[in-house]
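Right, one structure below, let's go through it.
Note that this complex is displayed minus one protein chain, with the remaining chains in position.
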Amino acid sequence: MSRGFYIGRFQPYHNGHQSVLEGMAREVDEIVIGVGSAQLSHELDNPFTAGERVLMITGALKEVVCPIYVIPIEDLQRNALWVSHVRSMTPPFDAVYTSNPVVMRLFEEAGVAVTSPAMYERDSLSGTKIRSRMIRREAWEHLVPESVVDVIEEIDGVERLRQIARSD
Amino acid sequence: MSRGFYIGRFQPYHNGHQSVLEGMAREVDEIVIGVGSAQLSHELDNPFTAGERVLMITGALKEVVCPIYVIPIEDLQRNALWVSHVRSMTPPFDAVYTSNPVVMRLFEEAGVAVTSPAMYERDSLSGTKIRSRMIRREAWEHLVPESVVDVIEEIDGVERLRQIARSD
Amino acid sequence: MSRGFYIGRFQPYHNGHQSVLEGMAREVDEIVIGVGSAQLSHELDNPFTAGERVLMITGALKEVVCPIYVIPIEDLQRNALWVSHVRSMTPPFDAVYTSNPVVMRLFEEAGVAVTSPAMYERDSLSGTKIRSRMIRREAWEHLVPESVVDVIEEIDGVERLRQIARSD
Amino acid sequence: MSRGFYIGRFQPYHNGHQSVLEGMAREVDEIVIGVGSAQLSHELDNPFTAGERVLMITGALKEVVCPIYVIPIEDLQRNALWVSHVRSMTPPFDAVYTSNPVVMRLFEEAGVAVTSPAMYERDSLSGTKIRSRMIRREAWEHLVPESVVDVIEEIDGVERLRQIARSD
Amino acid sequence: MSRGFYIGRFQPYHNGHQSVLEGMAREVDEIVIGVGSAQLSHELDNPFTAGERVLMITGALKEVVCPIYVIPIEDLQRNALWVSHVRSMTPPFDAVYTSNPVVMRLFEEAGVAVTSPAMYERDSLSGTKIRSRMIRREAWEHLVPESVVDVIEEIDGVERLRQIARSD
Partner (left out) sequence: MSRGFYIGRFQPYHNGHQSVLEGMAREVDEIVIGVGSAQLSHELDNPFTAGERVLMITGALKEVVCPIYVIPIEDLQRNALWVSHVRSMTPPFDAVYTSNPVVMRLFEEAGVAVTSPAMYERDSLSGTKIRSRMIRREAWEHLVPESVVDVIEEIDGVERLRQIARSD
């Protein structure tokens, strides 16, 4: 059995993530998703709590048939320990899917195989751009799975982000 | 929709936990399981990593039909912040199932309803007793779900615990 | 009895803070002042220790008759836990006075009433501007209560700030 | 002007502490009180939050005329840094009053004068004994200042302690 | 070139440690010594600072010709990350010498070869016993290298330990 690992901050979870994970689901038997910077929320770059992000991801992947583990991963601020930290919090995995050069390097130095997934529509689909659209009251709903729209509405997420953005 | 929260250290996950969760599955629509002291492992009282415990729990609950979230929760060592910490890491829940008096008190002071589940066969089914049996090479396999036996064998868990127990 | 909470970093405490607190003293029975980022000092943006800031605040409010609690609050770097953290370190309060959008949002999500005080002469009275004046050897003494001048002189505060500012 | 420092955990604040502080008030101009292990609460040995303890102390010392600073001090778990930690959180002081041998040693190695106050009725007046009495529903109210009784009643403190004590 | 790793708390460094290291010096080209629980000091079980312990070790090994690295290692309280933590703080090593079962297990799970050195005169030579002798004013000087006696005298170490031991 093969298990693949994918990590992101998912602020918020969007169609680009969804596309990568649907691709992974065709290649591995089970998927472990790490929700990075789990301890952060209510910040301009990290508006949503780990729990809210778990809810977004689980809802969006309901149709995917392979077993999925969604695991919050708190930051350590010690890169040399990060791979061990991730491994201690997750079921064992044999492949890592990431486009982040630091994550890539850390797993490679630990001897783990890393695949860089082609991110779908990267330009329009970064979390940064979606958060900017929310702050400027522009349409963002078409860039994320429907279930993510539901979660963000339920937690009054756009208003939270817009209020935080008033900080100087 | 109702969501229930259950927390434990699951060192290891055993039939008593399984019995409580099967009961909860009949009462709530979704279950959130917190894996407490997630950062601890390779200790006499905490031999298994959070990831290993996630694997045990998920395997044992494969037959349970209601959606289940299994979330590692690291210790904070600040009881007054613990309820907020749990809430930030988990999907929102409205009921807590626990027999731990401190957990009970903390959620009650936060205004959350707490149910104390009757623990099935409490005497033979504490984690402490199962770990003692492992150390003394006595039978323990009948006290946990089959999938837990598989995980512990796969990670050489009994030998890990027995080696740690040689510490003075 | 009503108790109001006001939080700032007070680097240093200045006439704008004084004006807000004198206003609060007319509205509530007791005041709790949180000294934020208490663990920071000897930095360009945070030159003074929590203890030095407690001394500034207490001296400046000697004439105010209502009871005042001045409480250092260390950073947690976890916004979702911050309201619980503040509450655990302070006597209970029912109203929060703040102009900081993140503090405002966090207390509102926790169901606490928030008042945004009109800051007196905001333009000339930010801590940032006072620290700039100190570094450039411009007059700053008229922007803070007299007792604050005394504390800063006693601890050689301007020279400390100017030396730190030489860092590249 | 002389300033004296006194530290304790105050779980709860009792007549022995009151007696020491009344003595100090006759010897120094101002008193700084450190509320130790500020981050702990809801534990058998540390039932009350720092904020609750600040409230107890301030109420009990209302009649004492000398200025008093009550400062929560979080644990560091690094004894060699503890004196610097205390100094950074408090107004400067020149004398320390303590009977704790470790605190005594740490301040002495830092070159600070330490006085060991004769604790009033030490036998009946330890926090440990008062907490035991609370758990066993024995009278404890005569061992603490009246205002402490009020605070503990307001926060339902005895019941909190008794519930926590049911932990195994 | 081979490099061997040896870890201890060295509270204090004694003839048993010396004997193990003299043995290692005959088997490897270079030695890395980890000074564990580096952040602890001024405790009954950990009276000496990391710096004091570095001084003891370096003095005692002056005659040993092979290159020696003495590295303080702070605790992490996360066993699953401990090997990575040690590796990040030390020059790379290929062999570990330890009698501690947990250290042994952690390195073995990480795929590192572990040798268990026969500890010389284990009964009389534990740190615990030496500290007890110091507290009871019994002879301890013959159990440690001469340079260790010098360091402990210079820092007034016995008196520090005896004063701390008066804590209840």
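To keep things simple, chains are lettered A, B, C, D and E as they appear, and every chain counts its residues starting from 1.
Just so it is clear, a contact is a pair of C-beta atoms (placed from the backbone, for glycine too) under 8 Å apart; a residue touches a chain by one contact, two chains touch by 3 or more.
Owing to the predicted nature of the structure, the values given are computational and were not obtained by experimental measurement.
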### Query
Touched by the hidden chain, which of the shown chains?
A, C, D, E
### Message
From the list D:Leu21, D:Leu55, D:Ala80 or D:Ile130, pick the residue that touches the absent chain.
### Response
D:Ala80
### Contact partner of the left-out chain, one of D:Thr58, D:Ser88 or D:Gln163
D:Ser88
## Note on the structure
Where subunit E meets the left-out chain, the residues are 38-39, 41, 49-52, 54-55, 58, 67, 69-72, 74, 87-92
## Note on the structure
subunit D positions in touch with the non-displayed chain are 76, 78, 80-81, 83-85, 87-88
### Message
Even though one chain is hidden, which residues of subunit C still touch it in the full complex?
### Response
39-43, 49, 160, 163-167
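By definition in this document, only the chains that are shown with their structure count from here on.
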## Note on the structure
Sorted by label, the chains bordering both subunit A and subunit E are B
#### Entry: Same or different contact residues where subunit B meets its copy subunit A, judged by the half mark
same
### Cα-centroid distance, subunit D relative to subunit E, in whole angstrom
37
## Note on the structure
Distance in whole angstrom between the CA centres of subunit C and subunit D is 26
## Note on the structure
Among all residues of subunit D, those touching at least two other chains are 39, 41, 49
### Chain pairs that touch, as defined at the top of this document
A-B, A-C, A-E, B-C, B-D, B-E, C-D, D-E
